[in-house]
Every structure is written in structure tokens, then in C-alpha cells.
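Heads up, one of the protein chains got dropped from this complex, but the rest are sitting where they should.
Going by the order they are written in, the chains are A and B; count residues from 1 in each one.
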Amino acid sequence: MVLIEIRGLFKSFGLSEILRGINLDVEEGRVLALIGPTGSGKTTLLRLIDLLDKPTEGNIFFNGYDICYLSSKEKLKIRRKMGMVFQKPVMFSASVYENVSYGLKVRGKGNSRLEIQRALEEVGLSGYESRDAATLSGGEMQRIALARAMVINPEVLLLDEPTANLDLRSAYAVDELIKRLANCGRTVIMASHNMTECRKLANKVAVLVDGRITRTGKPEEILTEPELYVNSISGQPFLESI
Amino acid sequence: MFNLVIEMERKLLKISVLILMLAMICIATQAADSNNSRLKLVTTTSLHDTGLLDVIKQKFEEKYNNVSLDVISVGTGIAIQYGERGDADVLLIHDKTREVKFVKDGHGLERRCVAYNYFNIVGPKDDPAGIKGLNATAAFKNIFQKGKADPTKVTFVSRGDGSGTHSKEQTLWKAAGYNYSNQVNTSVNRWYLEAGSGMGATLTMTNEKSAYTLTDTSTFMAYNSTYKGNFTLVPLVESTIDLLNVYTAIAENPKKHPGVNCEMANKFINFLVSEEGQKLVGGYGMDKFGKALFFPAKGNCTLIGCSSGECAVPTNASCAAA
Partner (left out) sequence: MDEISAGFIRAIQLIITLNPEVVEITVRSLSISLTSVLIASLVDIPIGGLIEFHDFRGKRALINLIQTFYSIPTVTVGLLVYLLLSRSGPLGGMGLLFSPAGMVIGQTVLITPIMIGLTISALRGVSVQIEETALSMGATNLQVIFTIMKEARVAVVATVLLGFGRALSEVGVAMMIGGNIRGYTRVLTTAISLETSMGDLDLAMALGIILISISLVVNLALNRVQGR
């Protein structure tokens, strides 16, 4: 069942057009991987889906409802169904516990120590509750950000390069986690550079180049095509095989 | 399981809040004791700096023990302004011309001469203008002429701040036959310096330049004794009639400035002119300086040119507002 439909989405910042007519379907309970060179608009697309910004043109439908032009109260309701992890996540200047429990706090759900504990275990950072979040390494911050998004139990997970800063071991663990989350029925939209990760996790791959979706299809189909290994602009490979 | 830093932060917060509350209480108690009636006395710096008013305040508050006498000391010009805006309850100043106008314009009730002393003309010991032994008017003539002839030898420093002392100085120039703005206070006159300061700063400047200036006795005596460094000024013209400095008390007129503490102001003036008050005034300074800084107005009314109706007699001007 299609949970999110994107139709004719355009986004410009001033004079630069980042997204030029995106059409995309996201199936419920499935993992969609967005691949493409840097600057192709992956992050912008994720932000638009999370309703952090308004498109210049076009619509996004969530469960059939047009969500881009709602009032901010209604947008908040939709946004609360989603959890986003940014590419280089920032931590609030507080303890790890307070960071992870933030989402619960703003929803007025009394935060449960147990839930936080569990979330930290899942990302492999048990016992980190009282650490000052500012002292974490990049990889640790990424995992805390993931725990933060997980703990609110979102229907949709938006992940922008979730394992980009992680070492092999942690990347593997996180990928396993994402797999588990997907298996529980969550919808995942993931921007990635990592071919192995995509092959492992994605049910569908969409290629985003220069603000347009050039190909969509199953990972086996797409990830073997040689053009993908070359960036259309700079001639550099944009997909890494790790 | 609390972060240690967060705990310290909370402690700091608690302490700061406590300090703030203490501060508020301090202010609150201070405001509360204005169940006491407050009498705002505005006076000149030269009078205030002698310390006489501390003595008067103490005795006055002893006598009327639910009153706080607030003494505000500024230049005479500002004192008059405060009076004209109704910000004071009673004035104690020394400028007859402005005092008379003040009462005439309806800001003040009545003038009461309270005390007097003399201004001095002080200058360098060797007295290049040769004023010693002259009266003030003649001395000013000499200073003008000798200063014009040779500004390097003879200079005069003026308060230049609209104070009572400055007013007196201007009166003396006039008496000496000169137009103040055209002839004396012009930029051509290199011998005439305008300090634009209080008496203390003016004396310092005068000392530095070995110049002449007009000063009140008390500030001069105070500077003479406490000045660090070489104080070379000496009094050259003292107690001549044209150097009389008469202090007058005036209560604010509640008709023009409703809300002033008129009753207390009258009580204060009557205290000053009473036998006790006049004795306080007359005896002040003996122990500190070895000589009296002020003379009581009572008994000296003719000398100081104060009419019998205004000279050290009690006032019973009406405090009715309308």
C-alpha cells in the first residue's frame, strides 16, 4: 500500500533549483533507498517530506492527504508520525538521556528510563545515559540521533546517510537495527552512498540526479548498472562499494 | 544518575535566587521605612561639603523623630531648577537675586536668611596682581587690568558652573565696572579660565596655574589641610563687605507644586532660625578647623542686608494647596 506519494515536487532556494519535478511512491512497511551524487537533492527531499520546509511547487500525500499546505498544527501532527536523522546530527547541550528522551518529552509522554535504556542498547551505547552529549564522537552522535528518532516509535523513519560516519562494526550494527525496524512494519526512507547497505536493506531504490528521479526499481536491477558508478557531472563514482 | 555539572548548576541557581531575594528584601525594607516622612532638602555643594548639614540633620531628626532629612547637594543653579520643578521640599542656597525671583515666580513661599560667611579671593603668595589689602571690587579691577596686560603673570580661574559662587563672581565683575559676557568671559581673554567644575576641582586648577580665584572659606580650608602636594594658594582678600555670602532657606510653594512636604519644610526652617539652630550654625567648625565656618544670621541682619521680616525669624506661611 502506498503510504507516501510525491507528485511533481519542485524546490528552489532563491535562484538555484534543487528539486525539479519529483514523482515518487513510498510503500508502507518498506525500505526505500535514495541514491545519488552529493547535491542532487536527497537531503532537501527528506526535509520536505518531514515538513521542515515547503515545496515551491507540487504535492506530497500522506495516506492520501495532501500535507504540504496544511496549518502548522496539522503539520505537527503528521510530523510527529515521522522520525528524522540528519546527516551530521546535532546534540542538545545536555546529557545523552535528555537528548534521547526529547521526543517523548515534547509529546508529554513521561519518559521511561527503561525505554531509553532499551533504545541505547539497540544502538550499542548502553550505559551512556549520563554522558554529556557534547563529548561524544561523530559516530556516537549519529547513533544517539538514531536512538532519539527510534524511541518515539515513528511510522516513518527518514534517514540521511545513517552510517556515513560509522566504523565497520557500528555500521553493521546499525544496518541490522534498521532491518529490524523495517521488519516491524516501519516505513523507511534512507539516503545512502553505501551500495552494500542498500543491497542489504532496500526493497526499492530510487536514483536522484540533478534534482530528478532517473530510475526506480529493485536493488538487484539498479545497483548493477555501470552508469551509477559515475557521477554525471564530475565523472566521479558516487556509489561506493564497501 | 544526575550529571554532576547539572547538579552544580542547580546549586548555583538556588544560591543566586537566594541572593536575589535577599536583595529584594533589602530594598523592600528601605522602601517600607518611608512610613517615615521624608523631607527633601536641596542645597549647594559648598554648604554641604562643610559637613554642617550632617550636624543639623542629626539634631533635626532627633527633635522630630519620624522625619528623615534627605540632603541633596548640587550647584545652586541646579538647586533652583529642582525647586522650579517641584522636586525638592526646601532649598538652602546663597544667591539673593535668584532667590528673590524664585519667590516672586511663586515657586517658593518665603526667604529666610539663616547664616553667612565670606567668600575669599585666594591666589599665589607673591600676589602678582597686588590685591592684598584691597576690597574685592578693587581687587577684581586689578586682576582684570594686570591679567590683560600679562596673562602669563596673572590669571583668574572661574567656577563657570552656574553656582552661587559663580554668581557672586559675576556680581563682583559687574561692580568693578565690567560687562561679564562682553569684556570678561571672552575667548580673547587668555587670563580668564572657565573651569566648569565644583569648588574643589577649581581650586586644584587654580593651584596648578598659580592663579587667582573666588572661593568659599570652608572648601578652601578643607583643601588647604588635606591637599597632597604643593598647595601654594593663600587668602588675599577676606571678610570685606563685598564678599558676603548669605545662606537662605526657602520652602517650596505647595500651590504651585502640590505634593511637596510643606509642613515639614516650614518646621525645618523654623528649626534653623531657632536659638538652637542658630547656635549650631554659629559654633560649627571650631573643633575641626579651629575657627567658625559660619556666622548666625540672627543679630547680624543689617550687616548682611537681610530685612527684619526675613532675617532669622520663624515662618508661618500657609501650606494650603489652593
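Just so it is clear, a contact is a pair of C-beta atoms (placed from the backbone, for glycine too) under 8 Å apart; a residue touches a chain by one contact, two chains touch by 3 or more.
These numbers come from a predicted model, not from an experiment.
Peer 1: Touch partners of the unshown chain, restricted to the chains that are shown, please.
Peer 2: A, B
Peer 1: Looking at the whole complex, which of B:Phe102, B:Tyr118, B:Tyr223 or B:Phe271 touches the chain that is not displayed?
Peer 2: Of the listed residues, the one touching the omitted chain is B:Tyr223.
Peer 1: Using the touch definition up top, pick the residue from A:Lys54, A:Arg107 or A:Arg169 that touches the left-out chain.
Peer 2: Touching the chain that is not displayed is residue A:Arg107.
Peer 1: For review purposes, identify every residue of chain B that touches the missing chain, sorted by number.
Peer 2: Where chain B meets the chain not shown: residues 5, 19-20, 22-24, 26-27, 30-31, 34, 38, 40, 45, 49, 54, 68, 70-73, 85-87, 198, 200-201, 204, 222-223, 226-228, 257, 259-260.
Peer 1: Please give every residue of chain A in contact with the chain that is not shown.
Peer 2: Counting over the whole complex, chain A touches the hidden chain at residues 47, 50, 52, 72, 76, 79-80, 82-84, 86, 89-90, 92-94, 102-103, 106-107, 148-149, 152.
The criterion applied here is as follows: only the chains that are shown with their structure count from here on.
Peer 1: Rounded to the nearest whole Å, what is the centre-to-centre distance of chain A and chain B, using the mean of the C-alpha atoms as each centre?
Peer 2: One centre to the other, that is 78 Å.
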